[in-house]
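Accompanying notes for the structure given below.
A single protein chain has been omitted from the complex, and every remaining protein chain is retained in its original position.
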Amino acid sequence: MTQKPRARDIGLKFSGMPGPYNAITDVPGVTVGYSTILENPVEGVHKGLCTGVTAIIPRGMSGSIQPVWAGIDSFNGNGEFTGSHLINDLGWFLGPVMITNSHGVGMTSHATVGWMIDRFKEIFNEDHMWCLPVVGETYDGVLNDINARAVQEHHVLEALDTATGGPVAEGNVGGGTGMIAYEFKGGTGTASRKITVAGAGYTLGVMVQANHGTRNWFEVSGVAVGHRMREDMVFGHEQGSIIVVIATDAPLMPHQLNRLARRGSIGIGRNGSKGGHNSGDIFLAFSTANGHDNPWRAPDVMNLEILNDVHLDLFYEAAVQSVEEAVLNAMIAAEDRVAVKPAGKLVRAIDPARLVEIVNGA
Amino acid sequence: MTQKPRARDIGLKFSGMPGPYNAITDVPGVTVGYSTILENPVEGVHKGLCTGVTAIIPRGMSGSIQPVWAGIDSFNGNGEFTGSHLINDLGWFLGPVMITNSHGVGMTSHATVGWMIDRFKEIFNEDHMWCLPVVGETYDGVLNDINARAVQEHHVLEALDTATGGPVAEGNVGGGTGMIAYEFKGGTGTASRKITVAGAGYTLGVMVQANHGTRNWFEVSGVAVGHRMREDMVFGHEQGSIIVVIATDAPLMPHQLNRLARRGSIGIGRNGSKGGHNSGDIFLAFSTANGHDNPWRAPDVMNLEILNDVHLDLFYEAAVQSVEEAVLNAMIAAEDRVAVKPAGKLVRAIDPARLVEIVNGA
Amino acid sequence: MTQKPRARDIGLKFSGMPGPYNAITDVPGVTVGYSTILENPVEGVHKGLCTGVTAIIPRGMSGSIQPVWAGIDSFNGNGEFTGSHLINDLGWFLGPVMITNSHGVGMTSHATVGWMIDRFKEIFNEDHMWCLPVVGETYDGVLNDINARAVQEHHVLEALDTATGGPVAEGNVGGGTGMIAYEFKGGTGTASRKITVAGAGYTLGVMVQANHGTRNWFEVSGVAVGHRMREDMVFGHEQGSIIVVIATDAPLMPHQLNRLARRGSIGIGRNGSKGGHNSGDIFLAFSTANGHDNPWRAPDVMNLEILNDVHLDLFYEAAVQSVEEAVLNAMIAAEDRVAVKPAGKLVRAIDPARLVEIVNGA
Partner (left out) sequence: MTQKPRARDIGLKFSGMPGPYNAITDVPGVTVGYSTILENPVEGVHKGLCTGVTAIIPRGMSGSIQPVWAGIDSFNGNGEFTGSHLINDLGWFLGPVMITNSHGVGMTSHATVGWMIDRFKEIFNEDHMWCLPVVGETYDGVLNDINARAVQEHHVLEALDTATGGPVAEGNVGGGTGMIAYEFKGGTGTASRKITVAGAGYTLGVMVQANHGTRNWFEVSGVAVGHRMREDMVFGHEQGSIIVVIATDAPLMPHQLNRLARRGSIGIGRNGSKGGHNSGDIFLAFSTANGHDNPWRAPDVMNLEILNDVHLDLFYEAAVQSVEEAVLNAMIAAEDRVAVKPAGKLVRAIDPARLVEIVNGA
């Protein structure tokens, strides 16, 4: 994969030390796959497609299904992230985290169930095993004919089957294909941080599907750039959402992961969002530590490690920093798209040179 | 519709005064529709289908999309009820409430989006309108080859398009087709109560998809009948779930409806359930009062009525009574089915005569 | 302590196997202490006092302050249980659980802070340690001149300093002194159950401060005794509350203890309560397992044991059974009291002989 210049490549500054890929895949075992759907209008069928599906697979899924411990926070619930009842109660989930457009949630869920059944045939055949997928969404009805419900089963399987570690594509890819952030072209972004606690090294990685914010609110590195970049504005008020997925290999329990997820709000606030009413701002955090078999096959009493709460600030800081950078990575990797509603409206990617110029006080 | 004998027809006693149909459809405007899927095994395709879809449409949906005020409670979150982030935050939802099997949630959501787009074309074309359906589920993998993912788009549309008021079918219908309750055949059930507050009459109606409980726990009218009915037991521990939908025409706001939903736990407890770990026990409450247009088209400031909290006990009581009766209505209307896993196992409907005999102390 | 006859002594039947004291003190290390305040009216000072304070100390508090893992559920939040923000977020609390009357919460909290500072001087002197006590309450304004704010610092210290293991007094003692349940005299009650999981033995104990329910709702062993016992009714609608504290020595994590706490609703429902609006029905669960030092002094990474979720049903069942029995123990141990508002109204303790007669079908 040839990677485009990213936020720090163009000269933006961030705190903290990223992992080797500065991506959610820096958390050992986490893989990411996409299906990107781009089609010109087809008379009588759709007005133009610009959407997709993102799959984040928390850890090596060969062999048995291992849950990951998890927490979730619905900062602004005007959106959907299925699987939340499970995560809230059980503190874990099975299988991948999927992100797509608002009207693709159902098909993505349907197809993910199929993929899980197929992949873990033996368990689904023998046990009374069920699958209630974790699927988040943001609205792409400006750039995509969302009412065409374009996401099909094969798209979802493509995202799942192509998931890999290493560098991660950003911008107009996967579920983030048709996104708009701060009235610039938005999309998929990622970042990570290394954390050292009492001599032990951990990684925290973030992936966002950034579809939120108004131009008036937009800030970068503390500079109100939105007030200086007034061209090609898109709409009067917030219309989108942001999904944040935070992964770590540190041994955090569900009640700690809930708190970690909650830091998403401070993270998105760093670029000026106030969490607009129309925005489904929902944040998921999971830990790949303390792996164990699924409950039906796990031991009666499990031994776990749990990090002392007094060290959580390092993770909160890493999450906030990573969310801030992932949002900008999404925007900087994104490419111009022409809207379907209102038809013909150009949604521009941000001009990195101009952005840096303004941030640097020119 | 020829209605089967119901719990009170066979001689069981309940408190409170039901509405004319003793059904959720007693709440003015509420309609119910089903798609029931029953198929013998097809070699290489599936091992036998016994499942379906239930649609509850909160009020007259012609013209514009009117949200209903709503609250939700996840008593045991080992299940799914999509749309909950919205309901928790906004206090309302748009469109129908759907209930199906665990692996049918995705397709039901997908199809419901299509139905909404089709039905409210003008709004979806003109506004940036999205649809995140409310879909609950329970697991029917004992009686249904759940891994065949049998629910298709046309099933969902059938449930939605056939929704009507009046008497409501119970037992092996719709999403409740393949359910098991207290190790007897379970399914779909309903009941209602009339409430008078300060001279004004209101109705509260309940629909359940009953798939919960072990025989050991089973009680009817305070009698531990499960200890007396030991034949045809199905499994060692709780494996299912129960979805409870509570509708009312009383003017209750979201924070009150959350509390009303929460009474579902006391309701299901009346037949002996302890809310088993494997059970997704999730309760939704909505009010058809205070109707207004969808937010994009509603006035800047809306006038609402809200019932004084001091009268809520009457609604709590009605909800508990209706849940208790609806569960028994589901079981008494249900019919025997043979399991697919373990194959050949007979899951019997409860014998009403024997039940009444035991309750009456014979 | 001479123990009065308890619910099972008078012939009522319950499921499950209690511990040796059938009390919360069967959970190793848990101690209970009371301060009971009973005074005749004093002209110009108060109209009569009938109140008190209960202290539950989760485990041996000598040496260092060890938190206990905890979860909480606010089934009906029309009440107070301080410390809940901490418990929700951190999953643990430090120090005792206190229960008193509604207007005694502040003084009980104040005095408990003093007791903690005094008892753990070294830690409070050296560390930046704070204490935010866990204090629940129910309203006793019918039997007690609650507006006299009778609870003083020495009462709280008395409850804390007299806490012991072994048999536990019930009825008109401690915080439960002025309580009314189902329009009979209520109060403090306790019960416990033994649980065996995969060869390991655990104990679950419950303490309630029972001040809830209307006569119309009252049921015992599934019999609607409230419809048969119509004498000496007190008020038209629910006015009180119930606090439930669940203790166990099983290794449960906070997200599991939240779920365990939530079973309180099914427990109180077994005697007919619907969770009336005026009732603060708040449930706390804690586990004495996985003891570790307070966070400032605990290791960076702690090793814990956690019980597999698949075994939780045994604990849910034990909690429901213990709550049901503890409420009846409270009522049966209680003694008649004359009200202060309305003055002179007699609030009778339930007549055990008559109760058993009705339950037995006489």
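To keep things simple, chains are lettered A, B and C as they appear, and every chain counts its residues starting from 1.
Simple rule for what comes next: a contact is a pair of C-beta atoms (placed from the backbone, for glycine too) under 8 Å apart; a residue touches a chain by one contact, two chains touch by 3 or more.
Just so we're clear, the structure is a prediction, and the values are computed from it rather than from any experiment.
Annotation: of B:G11, B:P28 or B:G91, B:G91 touches the absent chain (contact as defined above). Residue A:S265 is the one among A:S84, A:T177, A:S241 or A:S265 that touches the chain missing from this view. Remark: the omitted chain is touched by one listed residue; of C:G29, C:G114 or C:P167 this is C:G114. From the options B:R6, B:H46 or B:R259, the residue with contact to the chain not on display is B:R259. Those residues of chain B that touch the chain absent from the view are 89-91, 197-198, 200, 251, 253-256, 258-259, 295-296, 298-311. Mapped onto chain C, contacts with the missing chain fall at residues 74, 76-90, 102-103, 105-114, 117, 124-125, 128, 130-133, 137, 139, 141-142, 146-147, 149, 239, 280, 282, 341.
Residues 75-76, 217, 219, 221-224, 237-238, 259, 262-263, 265-266, 268-270, 273-278, 309-310, 312-313, 316-317, 320, 361 of chain A touch the missing chain (whole complex, contact as defined above).
Methods note: only the chains that are shown with their structure count from here on.
Residues touching across the chain A-chain C interface largely coincide between the two copies, over half of the numbers being common to both. A straight line joining the Cα centres of chain A and chain B is 33 Å long. Chain C has its Cα centroid 34 Å from the Cα centroid of chain B. A straight line joining the Cα centres of chain A and chain C is 44 Å long.
For chain A, residues touching at least two other chains, in rising order: 89-90.
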